[in-house]
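Note that this complex is displayed minus one protein chain, with the remaining chains in position.
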């Protein structure tokens, strides 16, 4: 796609979309967002990349095969669920660690739930890209 | 006072949306319709967002509204450019008042 | 404000409805894409109205996402239109025809 | 306790991830074998626990029922998980030779193991929406497995398979929505408890019928089975085997579960319909098989026919009948998967599965003939093989219930089953090969022979074991039926004593 | 034409593989023999092994007179036949299988006759069916061999299924599957409302197995099996399984009108019919096969009765027939083996070359023809005595029996005399030679036994006949004495008439054949009927499959949706689940606008012939649905919906580049589809309206609202549900997404696309 | 770019000093940082364009919004009046702007200004194809765009002294 305008726009938008997707991912537990939405937005960034600059460039920018990203995401989500076993809890029981916890404020939360959401993000991201890239390469 | 300003902005924005719609219907060819859709529409949404920003008047929300408008301003012209380019390549010539132009239907 | 909101919703719907009419009647592919694009942008306004009415900024997040990715569909469709031409030039015997 | 239930569900996914990430080496396929071996161990552990304690349940995420998702295993679930693991292990060994590297690189092992994960999930979940999710997991991985290879017939069959199954999926999803709208809950035990209080019981029946149709498509009953004969003969043999053995049975399982636990309020209507469905499924399936001339197509239609038997057990809804359905499920999975695996060896040695183009296997490959004979005649219901007991219990249940017509149909269909099993036997095994070649097993490398024949022999041995010593299996099936027909224990266990 | 030609004449046969089965058979025979004295004294032996107690199925075995008689015949003849086949099939590449099948068959047959549990008996019954299928199909290289095997399996298999139903019904009706328990309550059984169905079902099984008219046609075809198999299965043992079962059930079920008439008529008709057909045959084996049918008919005929004469006749003829018929089959095998043919018109003058064979044949044939002092004579006398004891119309049945016996006399001559004495002058395919001793042992021993028992009938009477009659009638007193000379009585006169008629038939059989042929051709052709049946079955199956499974996706989808409609709409009407008229008072302009937008988009998608319009209209629906999510407070869902909608459009836009326009042939209007679609839509609306009438219990949601922040540390309840409360769902869902991607990727990468034009 | 980073750094420092993290503190921090940087400009050797460019950006935004609103009315007029007053044409405009960001900015801004729409940039980046709604005098339109929008963009984003 030899549109200069689109290519240049993509250069900014792609990064913006990925950044925005991470933002949606992190805040998802408290505000609209989360792994699905984040992953969908993140993938649109690279979809745009692929539409504007071709899949070869998009794949090169991504470095890892999208299928592997997706499958690794599944693995991460699974591990987040299995992690509960270490604490003697049932599968997918959230494990929380609050950094800087004070009586008024819980501080910065780190949790297997967030890890799970990251896994979801990667799955959605990788899956959509593997479909779109493969499809793109067919035409 | 702020509420009134917000209401006016919102109303104008919504009206712009209708105007864009009317433009898309009434204007004679795809290029002119694009003018209406991309710009009048964007302006409309922008005004609504401005109204919302005024209405909430919280920094977080204002930033969000600004971002929305910014994103719209960033993406809408790119989309319009793509449509326009495609129209030209499809062989659609701009409508001119002098000669009546046949629009080719799509596939 | 409530009156304005009610009116605003009505106006946005009218705008979307008009776009829908253009989308239905075409006649060219880019016409329909323009209509869809106009709808997308209208929904951003719609989200703003919803946010004001519900006093909840959560709907602005919808608008935010839409503002950022909505044009992707337009780009894809426009590119489709363009490619149809390129492919037609490349292969005259291909059955791709504009109707 | 919670991990006894969760482990069989988690393992296939772990296996899938590892096998996928290692798909470019030999490790991938061995991950699959090892993972399924461990799965078998875990499922046996689960079975032991269930035999010990009756119904067991675990609340995922630590959220008590009905708020979180509950995993629950009664006898039926446990045995289905064990059989799933057995089939999975057998097929993963068989796949060592059957699946080429190209398919492995495209993720065969991941697709396969996630399919197994979906199947296990469907058997273990006590939550209706979660059941939907596992159905989707199975469905979409089966799509992938079905078309892996991309031959024309795969694509064509795939379209029919995909379209019809999607319709069923949507129907299932809508049904869940409606059921939620009536009961406000998704936990199956909770739904069962709440549904009795719904005022509009006619509406409950309507929704029950929606589920019947949705699961009916999955289970491939009349008149919803079209996708099965259209597609099951097209993929790789490993895939056919696991489809034939497991997939439709998940539909049957879901029907049994829903129509014993949840939809037991209008038996006179729903189960009468099921009985009609059962009879018509048996007959149309077996006649379809009689019209075919390809081993896999014959076997595919027979799946349909035999689903009818299982539905018949559910429809009659007596302890003996439901026990028959459970027994039939177990027997059928082992036998049917094995027959498809054997068809694969037949194709490798004799060159085709088209009966007009092969032959001579009895003479040149007596071992294969013997291994075919056992499941084939078991399927045809000859004693003392497993299929006889399955059919016996069902027919006995029908007769006990004075269901003369359905008993007669079941017996007659048994006869026609003999007809098509012997057709395969006569054409592929007895008849000389039309091209005069001797299709021996020696054409395969020793390694291939090991990979292909060990699972077949193991499954055949199981058929024999069930056949010769059916008592523990029948007792088990009866106990399972008792649990199904009186779900009190199920409901109290799931809801943690709160009723 | 025989398909089982021996490939070698090495008398040592196949070594150990061939001899072990003989040893097994002999051991069993010896054991049964050792039981005989005790049984003869009226004892019985019962062994029980609980097999499937939860289904009341045991492997219980009962050795009484009846079963012991059969067991001795089976194991004794079995030993001889196994010895015989070891030579007959010496060096055959599939001999091991053959020996295995034959031994298995023998064991199954023993199990059948000894079983005291209905289901146990059935298991062995079916085992004989399978093994006989494999044995008949020994000549599997030919279409005929395969056809015969299937025919036998199918006919007996069909009967077996009826039998199974009968057994189950019997077991449930009597409260036990143990035969001894059931038969002890004969009066209850006969008075039971299920007596008739039970009887019909069981007789269906026995008649097919024992090849009674009209199920007889499979037996002559089963002669495709190697001759020892025919000798063993199709004359001495398996075909008698049906007879055995009728005998076994005789104490419990006989004595009713149905029993009497059914068995008597079927038996008599089969006997006459079969013997006429037998005379017509030129293939020795075929001729014997039809005489076997005649014997089975006769045995059935007797079992219809309840008199002591009839029972004695049954027991005696059972043994007689087994001895001479097995012997004769083996003789035919020897002839075949030696000359390469079994054609009666070709064979002749073999007596000098094959003296021992001729000797055995002669003895057996004389017994078969019913000459004194052979056992056959006694058997025949008893038969006439038995028939005359029939309660009604004895003379009709006596006449039938006379005809059958006379024909049998003639056939005995044709089979056993002519090949040895009368030369035909036609060259034989092979230079004949005497058979080796292992092949002669069987026919000679069996034939000699026939003579021996004739001379010493007491031996048979005390050891087998009396105990058998006791099993049938409950006491030995009713048994009639076996004697060569009972004075001049009606049976003797009938015997003389038999010989005279038989001799006449023998002398005139060549002239009779064409007439018989015409007669037979004019009667229904059951063997052709089989072909017609099979073709009909296949045709019907193909027809129904074409209708149900036409391979056209649209019909499948239509049928599926039609089922959906019937299931939803039909049930709504049948179960009166209709909703009340909905309350639309709270509807606002905004709501209506949304609904109109979505509906318009949907309709546009459905009717447009422009794929781009369709795609854009889909986008409209997606946007409209997203607006619903916005209006009704679901921002997460709305965002997801919009994102997915965008990706849908992107994917379709990519895919469409390679796809053709929607309708090359203009729009297709489909009113029927539209009606179906509309009806389904209406049903869904109605169901949904009805559901919305029921109050919604919100306790799950309330729990989530209360715990979301305090326990799950999240303020977006939807997200907390997704990643915590119902994380397992989400996990499954992401697995779906991964797999969808892998599948789509695989689909795009494995296939070899159509070459560009 | 370094100056921008420095400015942000000052803003953050400002906020840490006040230990407040409101939007007001961000804005004030940025403003204070800007002035501080401008004051210490000779010391740090900061390029002077940064300070100018901030003003160009502000000018760009203001002028653009003015253009947007004013010419919107023109289009709206055409939409709602029964006859189409417009005289559209495709116009080729030579491009002076060089950088990617500049091209994007110019084309986007031109597009957002009602009455003109960027259709395409030629492969050599020298020509911009425009659709102009009121193209009674294409030359005049080009000229006004070049002197207006393009000039402002060049000033704002490109280092050209």
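General remarks:
In order of appearance the chains are A, B, C, D, E and F, and numbering begins at 1 in each one.
Rule of thumb we're sticking to: contacts are C-beta pairs under 8 Å (C-beta built on N, C-alpha and C of every residue); 3 or more make two chains touch, one makes a residue touch a chain.
The definition used in the following text is that contacts and distances are computed from a predicted model.
Within the choices "Cation:proton antiporter", "Pyruvate synthase subunit PorD", "Ribose transport system permease protein RbsC" or "Energy-coupling factor ABC transporter ATP-binding protein", the name that UniProt assigns to the complex's undisplayed chain is "Cation:proton antiporter". Partner chains of the missing chain, restricted to those shown and counted over the full complex, are A, C, D, E.
In the complete complex, the residue from D:173, D:267, D:367 or D:444 that touches the missing chain is D:173. Among the residues E:326, E:350 or E:598, only E:598 touches the chain that is left out of the figure.
With the whole complex as reference, residues 129, 133, 136, 139-140, 143-144, 147, 150, 152-160, 162-163, 166-167, 169-170, 173-174, 176-178, 180-181, 186, 229-231, 233-234, 293 of chain D touch the missing chain.
Interface residues of chain E with the unshown chain, by the touch rule above, are 542, 545-546, 549-554, 557-558, 561, 582-584, 586-588, 591-592, 594-595, 598-599, 602-603, 605-606, 611, 614-615, 618, 621-622, 625, 628-629, 631-637, 640-641, 644, 647-648, 651-652, 655, 658-660, 662-663, 668, 670, 673-674, 676-678, 680-682, 684-685, 688-689, 691-692, 696, 698, 700-701, 704-706, 708-710, 715-718, 721-722, 726, 729-730, 733, 736-737, 739-741, 743-744, 747-748, 751-754. Chain A residues in contact with the hidden partner, per the touch definition given at the top, are 30-32, 36, 124, 127-128, 131, 134-135, 138.
Please note the rule applied: only the chains that are shown with their structure count from here on.
Shared contacts of chain D and chain E, meaning chains that touch the two of them, come down to A. Centrality by Cα centroid goes to chain D. One inter-chain figure worth recording: chain B and chain F are separated by 19 Å, centre to centre, where each centre is the mean of the chain's CA atoms.
Shown for chain C are the residues in touch with two or more other chains, namely 9, 16-17, 26, 29, 32-33, 35, 58, 61-62, 64-65, 68-70, 72, 75-76, 79, 83-84, 96-97, 99. Shared interface positions of chain B, defined as residues touching 2 or more other chains, are 19, 22, 34, 36, 38, 42, 60, 74-76, 78, 80-82, 84-85, 105-107. On chain C, the positions that touch chain B within their shared complex are 1, 4-5, 7-9, 11-12, 14-19, 21-22, 26-35, 37-38, 41-42, 44-45, 48-49, 51-52, 57, 60-61, 63-64, 67-68, 70-71, 74-75, 78-79, 81-82, 84-86, 96-99.
Residue ranges on chain B touching chain F, taken from their complex, read 16, 19, 22-23, 26-29, 31-32, 34-36, 38-40, 42-43, 59-60, 62-63, 73-74, 76-78, 80-81, 84-85, 88, 94-97. By the touch criterion given at the top, residues 3, 5-6, 9, 12-13 of chain A touch chain B in their complex.
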